[in-house]
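Only one structure is covered here, and it is reproduced in the block below.
Here the complex is missing one protein chain, while the rest keep their positions.
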Amino acid sequence: MTQKTLITPAENSTTITQMDTSRSSRLYTESLMFKKDNVSLSAMTFLYQEMISYLHQSSTTMAEFEKKLSNYGESIGLRLLELLNFRASLSPKSFIDSSSSATTTTATTTTTSNITTTSATTGTGTAKIISENRTRSKSTTSKLANDTRTSSNSALRDHNTHHHHHHHTLEREKNLDVSLCKYITKMRRRDLKILDILQFIHGTLWSYLFNHVSDDLVKSSERANEYMIIDNSPVLTQFIPNNNNASLSCNYFVCGIIKGFLLSAGFPCSVNPHTMSTDEFDERLVYLIQFDQEVLEREALRA
Amino acid sequence: MAIQSLLIVNKSGGLIYHRNFTGTGSHEQQKQPLNSNDYLILASTLHGVFAIASQLTPKALQLSQTQIDYTIPYIPNLGTSSGAANATSSGGRGSNIGKLGSFKGDDFFKDSFTSWNKSGLRQLCTDQFTMFIYQTMSGLKFIAISSTVMPQRQDLNPDRNKNINPNNLAIQVADNFLRKVYCLYSDYVMKDPFYSMEMPIKSDLFEKKVNAMIDNIS
Partner (left out) sequence: MAIYSFWIFDKHCNCIFDREWTLTTNSTSGTTNSKQNQETAKLLYGMIYSLRSITQKLSRGLNKNEMRSISTGKYRVHTYCTASGLWFVLLSDFKQQSYSQVLEYIYSSIYVTYVANNLFSPYDFAENEDEMRGQGFRKITNRRFIDSLENFLSPLVGQ
């Protein structure tokens, strides 16, 4: 769900790319490369609404509800740190001046993404094409590889459908790993300072989740351990009316994501939502992050 | 077209939303303002009449099998602020995004659509107001009461105005407007986790958006 960027769809009727059951192993074999995928906002909010009402009904107190919702987000946040750090290491530049033939790599990645979205049979074809390309590019010039690849593309696909599925699985996994990792010259270092990790949330995490950076990142002037991330119009809770006393609590999901993200980065904290409406933005929301004391102590030691 | 009242009636005839918009001021007040019970009765009466109306289709129509075109043309920027105001107010994203909820672009829809209200009640013309009913596929009814009064005197030369019959134009405008209220409903009511189906609508966001749309229209 949050694996995809949230973008406003054209209409309620926008369909989500259908999942193909014949590609159940796609989850593991698909490249970790960032692909721009849109999810219908309607579908997303309907799902979120069901999640909220399920939790709301199964909880006896408001605190319990907030805790549960936050836990949902937390498990996503924990994973996101890993994924986004990995992706941030993959600078687009590395594709151009990476060691092996540049044209082949870019060409390969485009085919991969194209194919995975087109037909079911290509699931088997993808890896084969990549490996094929690599062997070719070793022997021939990259230009030639490009030409032959396109022609061999369809032929390979036909050919592969006759093969047994499992035959290629291992090979494919290995190839994909290599194909991505090869272009990471240097892993991004984990953020160790409060400000750095918050910047990462403000920029990268927010762009990943909501397709824009957060609207503001503020440090509290009163308390040293408090920071605020501000969202002028929260996407997930935009349809939930404010006249309900439970409405603010619905934001604990995103709080949970932030919390999980910071926790796995080694910054234990608590995150709470607060409304702070302005003239222009009625729904303006502040995520208040309160770091544990140990984080501040560590920060002081490093300085 | 000044909207006086807006009602939403659920598929079993219960009134789930009702607002009077008395911003026009120039109108005389009702002798005895109706209480909420009166409106409940009104809603269920309309619901019943709606069903009766479809039973009354004349024999001549049943026999002739003429195909009636139920397509309602799209009327641009009805109830939504125009594109110019949109561009100036947007300092980036934020104010622009979420402006129309989950609807992309500067209007909820841009195409003509087919009316689902084929044999039920659509319009009631009286001396003081006109009532319009828009029915959704699931039987939900959006009812607008407009202070516009349809002309009761026939044009001396009807051929001249054949294509711009004010009555049918009014139905099209009303259908466009009510369809947009339906769009708002789909966002701010259906996506509210604390709303229980078929129950009165209490969402302040829905309220606010409807008011904004009414303001834009009149």
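Lettered A and B in written order, each chain numbered from 1.
By our rule, a contact is a pair of C-beta atoms (placed from the backbone, for glycine too) under 8 Å apart; a residue touches a chain by one contact, two chains touch by 3 or more.
Note that the coordinates shown come from a computational prediction; the quantities given were computed from them, not determined experimentally.
For the chain excluded from display, the touched partners among the shown chains of the whole complex are B. Of the listed residues B:L34, B:L140 or B:M190, the one in contact with the hidden chain in the full complex is B:L34. On the side of subunit B, the interface with the absent chain consists of residues 27-31, 34, 38, 42, 45-46, 48-49, 52-61, 63-64, 68, 70, 115, 117-129, 145, 150-154, 165-168, 171, using the contact rule stated above.
Methods note: only the chains that are shown with their structure count from here on.
For subunit B in complex with subunit A, the residues that touch the partner chain are 93-95, 97-98, 101-105, 109, 183, 186-188, 190-194, 202-206, 208.
Of all the residues in subunit A, the ones that touch subunit B in their complex are 8-12, 40-42, 45-46, 48-50, 52-53, 56, 212, 215, 232-233, 235, 238-244, 246-247, 250, 280-283.
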